[in-house]
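Sharing a structure below in structure tokens format, with a few things to ask.
Complex shown without one protein chain; remaining protein chains in place.
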Amino acid sequence: MNPNVETFLGCDAAFEDAGIVLFGAPFDSTTSFRPGTRFASKAMRSESFGLETYSPYLDKDLTDCRIFDSGDLELCFGDANLALNHIESRAAEILEAGKLPVMIGGEHLVTLGAVRAAVKRYPDLHVVHFDAHADLRDDYLGARLSHATVLRRVWDLVGDGRIFQFGIRSGDREEFLWGREHVFTRRFDFKGLEETVAALQKKPVYFTLDLDVLDPSVFPGTGTPEAGGVSFLDLLGAAHKVSGLNIVGCDVNELCPAYDQSGASTAVACKVLRELLLLLSR
Amino acid sequence: MNPNVETFLGCDAAFEDAGIVLFGAPFDSTTSFRPGTRFASKAMRSESFGLETYSPYLDKDLTDCRIFDSGDLELCFGDANLALNHIESRAAEILEAGKLPVMIGGEHLVTLGAVRAAVKRYPDLHVVHFDAHADLRDDYLGARLSHATVLRRVWDLVGDGRIFQFGIRSGDREEFLWGREHVFTRRFDFKGLEETVAALQKKPVYFTLDLDVLDPSVFPGTGTPEAGGVSFLDLLGAAHKVSGLNIVGCDVNELCPAYDQSGASTAVACKVLRELLLLLSR
Amino acid sequence: MNPNVETFLGCDAAFEDAGIVLFGAPFDSTTSFRPGTRFASKAMRSESFGLETYSPYLDKDLTDCRIFDSGDLELCFGDANLALNHIESRAAEILEAGKLPVMIGGEHLVTLGAVRAAVKRYPDLHVVHFDAHADLRDDYLGARLSHATVLRRVWDLVGDGRIFQFGIRSGDREEFLWGREHVFTRRFDFKGLEETVAALQKKPVYFTLDLDVLDPSVFPGTGTPEAGGVSFLDLLGAAHKVSGLNIVGCDVNELCPAYDQSGASTAVACKVLRELLLLLSR
Amino acid sequence: MNPNVETFLGCDAAFEDAGIVLFGAPFDSTTSFRPGTRFASKAMRSESFGLETYSPYLDKDLTDCRIFDSGDLELCFGDANLALNHIESRAAEILEAGKLPVMIGGEHLVTLGAVRAAVKRYPDLHVVHFDAHADLRDDYLGARLSHATVLRRVWDLVGDGRIFQFGIRSGDREEFLWGREHVFTRRFDFKGLEETVAALQKKPVYFTLDLDVLDPSVFPGTGTPEAGGVSFLDLLGAAHKVSGLNIVGCDVNELCPAYDQSGASTAVACKVLRELLLLLSR
Amino acid sequence: MNPNVETFLGCDAAFEDAGIVLFGAPFDSTTSFRPGTRFASKAMRSESFGLETYSPYLDKDLTDCRIFDSGDLELCFGDANLALNHIESRAAEILEAGKLPVMIGGEHLVTLGAVRAAVKRYPDLHVVHFDAHADLRDDYLGARLSHATVLRRVWDLVGDGRIFQFGIRSGDREEFLWGREHVFTRRFDFKGLEETVAALQKKPVYFTLDLDVLDPSVFPGTGTPEAGGVSFLDLLGAAHKVSGLNIVGCDVNELCPAYDQSGASTAVACKVLRELLLLLSR
Partner (left out) sequence: MNPNVETFLGCDAAFEDAGIVLFGAPFDSTTSFRPGTRFASKAMRSESFGLETYSPYLDKDLTDCRIFDSGDLELCFGDANLALNHIESRAAEILEAGKLPVMIGGEHLVTLGAVRAAVKRYPDLHVVHFDAHADLRDDYLGARLSHATVLRRVWDLVGDGRIFQFGIRSGDREEFLWGREHVFTRRFDFKGLEETVAALQKKPVYFTLDLDVLDPSVFPGTGTPEAGGVSFLDLLGAAHKVSGLNIVGCDVNELCPAYDQSGASTAVACKVLRELLLLLSR
């Protein structure tokens, strides 16, 4: 009789054999509107078994990939610094083992922890960012570490010309103005993504996917649903393009399962993650 | 220490300074299927703070507009006449002050109160109407004042050739037949809206927006979700065109927050209202 | 004073006069993920009164059709064989009376009962199948009678070249491989449907519609929401084409009302059924 | 094949044979806080099949009683007068046939319709009233016909000393003051009920049961949950006592099924009604 | 980095060291009303971390006990026989290892699998049964294996005078009549439990706890909430008494987490299980 090991669908390789290591970062303390993304990774593991391991989009199967799911970090609520340190350690450990870290958020701030680890290993790191929100504020209600400032904090680490945002449809005026000088921002959709991919060939790239880039009709289960987003197939196409890059770290975040009682948001998050894992698996 | 003033996002001008005056009409007594739109205005005020004041669609900001939110009317439930009188008074008061009334319903019947005020001031009033439902019945289960008869009652006031409906995808056969003789009805979408806008230049126009014109995937939080509706971007484009008219009164109605526990319906209603306010603000 | 007869909207003909006979098959015992489709037929009858009997898409009215609603079968939970026998009897009884059976599921396995009756009467039966899932497994967790094997069991009855699937976007690799040899499978959408309709002219056709072929944004209320589906208007168009065939049996299934608290999924299921009934009514 | 007759559990007698006639009054237009009681009767019929027909409390079985369920009235929303006339007619028709009318609300105002019929037939009518709320206002937000005024309107018909309230734990100060002069009010519980029953022997009595007399822990599914109510067993005991009276009309009201997603409120309402029917059945 | 092992709170002993072995039986195919108990064990593991391991009622701590959680069986839906065999094997395996099996249902039928294993090992098995429902039918809608017949099937194995039921408040008349001859049934509460415990000293006893013995106010999250149940403290006291027996097998069942969105039902189930585990741990 064996203990009860729970992983994301088909991610049952041993750590040693794995090329990709999944982990959950259940943290949402800085969420300013509706919290609850802390439950995303648990829900995604549990609900992923409503999916098949096989993708008819890619004709690939998770059972042919070598992915290890290391479960969730136990993060301190109420202290963003502590949580980020914890995340950074885990990502660094995976990177040092020569594997690809794929993190399930949590709120978007968790990205900062993983990027800190990645930029130490790859000083030339670039960031591709899909999101509804620019997340470029310098502080939010007095906090410099916040879901609303995370890409600004990432910019502190990587500098001008290294961040490429797509799908952005919300922000205050100052964010858009500041952004024009320091990052590439494509509003509303993925136009220009092919050029970005062409330009970043061979660069180490961190890919952060805030699932609220999807339209709320597809993905209502998130803290701040923002109308006018992209479709599931748009996102799949864009992810396909991004997978042509040299991805050294990746995350999906901002699923808040409790806000979609139908489970459709969790299901779409699982499907996006399955496709990403298949795309990133070598 | 100040009392707790609650307004829709960014609508904090003083009455005297305002060009637009917002008010809520929380009434749903004639709703024949699933009631609850009475909670729309309160929910929209509360949830609007999940939005930004700045619109990347229009590159305009609510903080640059002068809008006063006068809160909700306290309407009598169970007596439609009393409620409509109350609404008419409020709309008339705003019109007399030379300001634009923007009303948040409530069920669609509330439009009749505001139109009564508008048509007294502008006898040449025309009406642009976005909706899933024709609302042209002469009576409904014995009631002449009903959400299902409201445009017919408006027709009683403005007469033939003054009502322009778009997006209509539900009604009984008689409504469509009667409509052919008396109003302009575009089924399913917004085709013909440009011509309507061209034809109505300089006319005083009341714009009534039943949010269930949106597809239920985008806007499930309404009493009678009707499949086959328009997308958020379709609606935004159409609203943009309508804003080229001489709008003298406006409402958005039929949000029923309790039927969408994800909050996405309330969020899209808030975003539509933000865009409308920015478009109508001079 | 009359007893309380409840039917689907506008389906109040006497059995003798009816050309179409509706019945519910509230069974979901083999559902492997989230059960609850047993409540679909009851919910659809109750919520159908939020719709009109008139369709502006077809300019037809249910009040002009002759449809009898015979209510729900009382099926045994936990014994799939018993339930299927019960369903087969009802379908056979309707077919023998020279009428068209239209069944509301329940999980997809219920289709097998109705197909058994149809294939006895029409040995040359063909099957048109809209679904997100291939349902072609030979067994599922040891069970040969399962929602996940239903089209394979139908194939046992009709054989190669008789099943035409559309919209399929989920299955394991083996199902897709097996399917290539034995059935026609169109992945993701309805391309090729016109050719199928042309090829099947004059053949007796059973049409089984798993509503999860719709995108979860439109239809989240189902046990296994699968992103990337078709739109409501796509489905309407496809149903229109199918109605050009010699349909001898039909079902709609897999609505699980409790998973969509907004009621929009039940509403879209009702609207699809209304259109189907209008299309199939002569 | 028979049409789909739906009744409350075990209430399938023919009208002619029945001693009790059940009907639903789905009306809630004057509800001032959270509407939705219009769905109570439908939900109770549907969910009653989760109960047994046999009561171990009374050792009686509904299958031994003769009860006819005449379904729901189709009431006009938004016009309280019209709806009350409709209810009065139905109750009068049942009374004239020498049967006992048992009505399922709806909001509490529906009681007025049934009492109007009863008082015409029994001018000496007395009223026993279980409720959380006194409902003794003379008007509410300008309306004299309201759920909040219903017992005052009943008093208009029956006069001083004829109304006996129990369980009351909410009202404004004026209601309690007025009540002291005109009705018997027992606050919080059922103390004094035995004396009331003794005093009313042989009088014709209308029994109106607002289910929110129950504690919200037992019955959260109501528009205005008011803490501090009675338990299910308290209510059962009290109903047992009341059944010793000469009951000539009865109703249960104020279940709002949508506010209790667990179904426990609907289930307790069904069980209360089952016990009442068994108690009132001769 | 370790794989993600999930257990019920504090149940992390190795199998070899454990005195108690927990397992989940996620099966609900015969549920006749509202299904969903299949999700109970998963929900209880996940939500148990909202509890403490320490009980102030017993002054004992789960961290001092040796309990192994072997996770959930993967049971076939739609075939009760197959599922029961599977459960019986697991229970037998635990009994053979000299450990106490504690099963989390699922619907109540799962008890039959575990009792089959227990009665083979302990032919003199007695059964203590807490429940709202008698579960003594001989068949239900044609099925002999059903949640509604489970204690009757247990009686087939253990015979007259071996089953002791408490808290029963629902059943059809025949069940109560049959029960009088063959089992001990205490209706409504736990009176007589002390005498039962005294009488069964030294006998091997299987204890099956249908959580719907609790009042729906405490435990609404179950398929068939039945008003008039016992309180949490009543149940705790009764469980304390039962733990004085020679318990050789035990289960808790009929939690349906989706029906109580507050999580309180899952939380109370977890707390009951914690207390049981502490009581049964030596």
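Residue numbering begins at 1 within each chain, and the chains themselves are lettered A, B, C, D and E in the order written.
Following the convention adopted for this analysis, contacts are C-beta pairs under 8 Å (C-beta built on N, C-alpha and C of every residue); 3 or more make two chains touch, one makes a residue touch a chain.
Because the structure is a prediction, the values reported are computed rather than measured.
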Q: Would you list the chains present here that the left-out chain is in contact with?
A: A, B, D, E
Q.
Which candidate, A:Pro3, A:Gly19, A:Pro35 or A:Gly192, sits in contact with the chain we can't see?
A. A:Pro35
Q. Thinking of the whole complex, not just what is shown, which of D:Arg34, D:Lys60, D:His147 or D:Arg162 touches the missing chain?
A. D:Arg34
(Q) Which parts of chain D face the unshown chain closely enough to count as touching? (A) 33-34, 168-173, 176, 187-188, 215-217, 220-221, 224-228, 259-261, 265
Q: Can you list, in ascending order, the chain A residues touching the missing chain?
A: 28-32, 34-36, 38, 74-80, 82, 109, 141-143, 145-146, 258
Q. What is the set of chain E residues that contact the non-displayed chain in the whole complex?
A. 49-54, 56-57, 61, 215, 217-218, 232-233, 236, 260-264, 267-268, 271-272
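Everything below uses one rule, namely that only the chains that are shown with their structure count from here on.
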Q. Looking at where chain D touches chain E, is over half of the residue numbers used by both copies, so same, or under half, so different?
A. different
(Q) I'd like the angle of the rotation relating chain B and chain D after CA superposition, in degrees, nearest 5. (A) 180
(Q) Can you work out the whole-Å distance between the CA centroids of chain A and chain B? (A) 38
Q: Round to the nearest whole Å and give the separation of the Cα centres of chain A and chain D.
A: 55
Q.
Which positions in chain E are in touch with at least two other chains?
A. 34, 261
